[in-house]
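The complex appears here minus one protein chain, its other protein chains still in place.
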Amino acid sequence: MGKNRVKKAGNTNWVMTLLKGRTLLILAVLVIFFSFASPNFFAVNTGLTIAKHVALYGIMGIGMTYVIITGGIDLSVGAVAGLSGMVAGGLINEGLTIAPLGVTVYFGLPWIILISAAVGVLIGWLNGFIITRFNVAPFITTLGTMNIARGLANLRSNGATFSNIVGKEALGNTGFNYLGKSIFGIPAGVIILVLIAIVAACLLKYTPFGWHILAIGGNAKAAKLSGIKVEKNTTLVYMFSGFCSAIVGMISAAQLVAAHPATGEGWEMNAISAAVLGGTSMSGGIGSVGGTIIGAFIIGVINDGMTMCGVSEFWQKVIKGIVVIAAVIVDQFQRNLQAKMALQARNEGK
Amino acid sequence: MGKNRVKKAGNTNWVMTLLKGRTLLILAVLVIFFSFASPNFFAVNTGLTIAKHVALYGIMGIGMTYVIITGGIDLSVGAVAGLSGMVAGGLINEGLTIAPLGVTVYFGLPWIILISAAVGVLIGWLNGFIITRFNVAPFITTLGTMNIARGLANLRSNGATFSNIVGKEALGNTGFNYLGKSIFGIPAGVIILVLIAIVAACLLKYTPFGWHILAIGGNAKAAKLSGIKVEKNTTLVYMFSGFCSAIVGMISAAQLVAAHPATGEGWEMNAISAAVLGGTSMSGGIGSVGGTIIGAFIIGVINDGMTMCGVSEFWQKVIKGIVVIAAVIVDQFQRNLQAKMALQARNEGK
Amino acid sequence: MDKNVVLHAEGMNKIYPGTKALDNVSYDVLKGKVNVLIGENGAGKSTLMKLIAGIEQPTSGKMYMDGEEVAFKDTTEARAKGIGIIHQELSLFPNLNVYQNIFMGREQTTGRFKLDNKTHIAETNRVLEKLEHVMDPQTLAGDLRVGQQQMIEIARNFLQDDLKILIMDEPTSSLSEQEVEVLFRLMREFTEAGIAIVYISHRLEEIMRIGDNVTILRDGKYVARAEVKDIDVPWIVQQMVGEGKSYPKKDREIEWSKREKVLEVKNLTLPKSGGGYLLDNVNFNLKRGEILGIYGLMGAGRTEIFECIMGLRPEHTGEIYKDGKLLEIKSLRGQIDNGFAIVPEDRQAEGLVQTLSIGKNISLSSLEDYTKAGFIVKKKEDEQIDRQIKDIMIKVADKDLPILSLSGGNQQKVVIGKGILTNPDILLLDEPSRGIDIGAKTEVFDIINQYAERGVSILVISSELKEIVSIADRVIVLSNGVKTGEFVHEEVSEDQLVLSSYKGHGTKKSLKEN
Partner (left out) sequence: SGCGAKEEPAKETETKEEAKEDEVLKGGGSNIIYIITPSQSNVFFKTEAEVCEATAKELGYETKVMSHDDDATMQMEQFEAAIADKAAAIICDNAGADSTIEAVKAAREAGIPTFLIDREINEEGVAISQIVANNYQGAKAVAEEWVEAMGESGKYVELLGKESDTNAGVRSDAFHEVIDQYPDLEMVAQQSANWDQTEAYDKMGTILQSNPDIDGVICGNDTMLCGAVAALEDAGLVGIPVIGVDGSDDARDLIKAGKATATALQQAAEISRMAVKQADDYLKNGTTGLDEKQLVDCVAITKDNAEKLEAFDLAK
């Protein structure tokens, strides 16, 4: 894990710091490149727009990072985003109809957000439960819940879009769309990203919980014998991932002022790429929130950069594929080099 | 691996055989269910139709099974299918234009099939090379090549479809579409599936190569120490997966008598589900071709069965998700039970 | 060159990033002899063997076999020259069965491709017969116990005809006297057939029995070579460590009868899947500050006792009392909170988190103790870690280095340190000295004693007689899940232990089995 490894180089610190910035370097290169390729690329506003797009898979990527650290994977994130968006949109436009009583309840904004987030957490719990209780492979479990969540999202409205989800003064459920607006020029999504990132990073680095999930990913058996509640913590992690996805779903719905059941299709891949580009190891036990955010920005910069250069979507696909692989390869090299230097440091230390 | 464990039960054989048929049971249940649910379901023609559909992800699933056994995963299969279809379609309708010479070469059918298959194998090799040479995680590697292959497929025709790919007598490149027809009432795809399945099954069970990839998935380090060429074999496996996908791409193009660049989007998930439903372990080292084919049929029966029952696509998604998870859970139970019985047999054997 | 030398290695160097694992070592392997190679953890034994077996390539240096120079770029090439190796770390395929494991990489085929499983199975049975370790060749390796797996590891190398050199890197680390006997007999057969054996072990008394000549390495350098008949254990230790060291002799004058029982186990019974018992009505108790040794043949059920106590075997029956109170064992975490700590048998698989630093591996079990408002207070944590490192003498440059940068012995100490930091009343140690050198071993025992003195009660499993005799205040012996003996320190003698350890086994056959 970037951070961790770095410390190792007692003496050769500055080289390490450089290496630590592995992916940061790649990001820098990309930014410089596009700044020349497209005149208006290097500008505050462009930065904000990219940040706004990045926020979405950044937040997802953080949840994903946690999951991958435990040695798992969560394919359901995109579908969960779609579902929670639909739940929110539905509650705003149609409220909650309790058939037997024949009444329709309209909730206030806080409740709407709470319920929609809860839906995500619930699916996350389901993932964790199936994975830990029946030890079904995470890939399959979340592939299954992905289908389930997507299906439910569509069933909520029978495939229709909830449009103009601004709520009504009368019902006191207005304001949802502010999740998509900017506050003091900073997109709400970006602010939320920062908040979640700070919390997630602290949890991971400064609390027993964080180290416990790192241990689970590193060696589940040893973790268990060290008295770590493997099942419980793993489940919590999937719940967190579900939560993040739900938030993303709401933000994206708010931005469009409309909730569409197909929202989030394929986003899981962006989230995973972000995490891995950020140095998270697919084999678990290694990963950092900071890295993931850098990873998310790499993806964002490629996407928007190429769009601004007017690259055809076909080439965009090809280039994206190449860059992702290349970035990870470079990352590998730097990591090995780091490990080497660590050993060196150690033996000099002797 | 089902097979392996079963042998252990020297005496309690018949129960074992029943358990061995784990997924087979599930399949049976589904068939019976749909036979009642939809009048025309239980019929030879329906069977053939389903088989024809299953052939596609069955073949892909076999390649995927090999990959997963080595402990990897191949997300590029769908895109590769799309690409090879486009290559074939392009060669038939437009031939190969060598700009500098300003000539256009038209190949005969065997060559067309060969070249298109080669493309798949090539991408498979690229996967294997990146994974073994730079040890990039298979998930990321194949995610990258998936984008690359999909992009190239679109670039080949700029997103357009190659229609009516029957070839011209004059150019001697006719006959491609027979890959999509039936021979003595049996769809060509099904025949190809059977052939590939037999070869793949024998390779896996009766040759050193088969042992070696099982060993790689079981304990790569030990495999290396046993003198097994881990890199080489792993790469071969990805090439095989690429080959299978290419074949699938051609069959599907032949069935439609048209090659469409978007063909195969999302098929990787079907292939993976088929393998896992067939008892392949995502953690590697365990899997069988026979199982995968059963798994493929489970998916096929669910899809076509629900379609014929007129289940809405949304419910289809939900149900499919549930069935996949449920099937794997059942599988788990039976497997544990099997393991127990195996031990029993062994201890009685003492 | 002497024609008794099958292999001569000249000026071998191996440099790992930052480590000089081997420093210009020359080495002769003598025909028909047991060539012993010893040295402390990290001395370079395995490295030298890896070079000879083609697993790693030397940074510089040449090797000669009967006169001509040889170089191996992988194990296959070495094997072709008749060199086989039994690896220090188990390297089996849990997903494959016994005969697949044995023949992996050396498959027999009928025709060019078809695997010949008839032969595989027949050969497997033959070899296992020879090893007196009969088992169903169809069994999955994953279902075997450590010891049995070690046997498979050994069996693999017994197939090779045209074997010239057999390297055995700590083959006995998880075998008990019984199996060791068998092994030694086979080794004799080999040497008589003119095969050269290179034998690595940390069990010095073994070496004195089986070895012909001894070569000693220290810090990657050649130190000395001698004929076994001309030397004794103290001499070896002298050469290995530099200054003399041996097992600590304990002289504790304690009236155990007056000490209160902290742990009382009554009628502990654990059914074996498919009939029979892993543990059959086992009773024993543990006093404050006492070190209770558990001896037994591999497979006797010792680890199971620990698993029951730690709540890993909910299916067990019988009562376990701590300080007189009956425990209802819920979870492993619960047991840790109840004041137990376990140091598991298999360091790599169950003891360490390889992705974490040395420090974190030490503090992992007790992180909650260093938190304020839910957050870890770095200072508190570091204090404890540093104290542990000092306390149990872990040799480490920087606690933030990856755990795998430590040598075997120090890794073991880290695992023990982790257990101790939960400050337990009762410490369970399963084979705490497996595969660590005498230096590290004595240090580990010092640690054990030191904590016993502080009033911690300790249960320690060991398969090594000398060790358990010298360290334990009291020893109980398990055999086939039955408690067959109990001896207090004064009266423990090695032969008594051996005797009792067989009591549990009826026929000669079943004795081979377990």
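Should a chain be cited, it is by its letter among A, B and C, assigned in written order, with residues numbered from 1 in that chain.
The working rule: a contact is a pair of C-beta atoms (placed from the backbone, for glycine too) under 8 Å apart; a residue touches a chain by one contact, two chains touch by 3 or more.
The shown structure was predicted, so the numbers you read here are calculated from the model rather than taken from an experiment.
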Problem set entry | Contact residue for the chain not shown (choose from A:Asn164, A:Ser283 or A:Asn336) | A:Asn164
Exercise. Considering the whole complex, which of B:Ala223, B:Ala258, B:Ile293 or B:Val323 touches the chain not shown?
Worked result: B:Ala258
Problem set entry | In chain B, positions touching the absent partner | 38, 40-41, 43, 45-46, 49, 52-53, 56, 154, 158-164, 180, 252, 255-266, 303-304, 307-308, 310, 312-314
Problem set entry | Residues in chain A touching the chain absent from view | 38-41, 43, 45-46, 49-50, 52-53, 154, 158-161, 163-164, 180-182, 252, 255-258, 260-263, 303-304, 307-308, 310, 312-313
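FYI, only the chains that are shown with their structure count from here on.
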Problem set entry | Interchain centroid distance [CA atoms averaged], chain B/chain C, Å | 44
Problem set entry | Mean-CA-position distance for chain B and chain A (Å) | 30
Exercise. Can you name the residues of chain A that touch chain B in the complex?
Worked result: 73, 130, 134-137, 139-141, 143-148, 150-152, 154-155, 158-159, 269, 272-273, 276, 281-283, 313-322, 324-325, 328-329, 332
Exercise. Hey, which residues of chain C end up touching chain B in the complex?
Worked result: 55, 74-76, 79, 87, 91-97, 100, 104-107, 109, 113-115, 135-136, 138-140, 143, 272-276, 510, 513
Exercise. If you look only at chain C, which of its residues touch chain A in the complex?
Worked result: 16-19, 310, 331-333, 336, 342, 344, 349-357, 360, 364-365, 367-368, 371, 374-376, 397-398, 400-402, 405, 418, 422
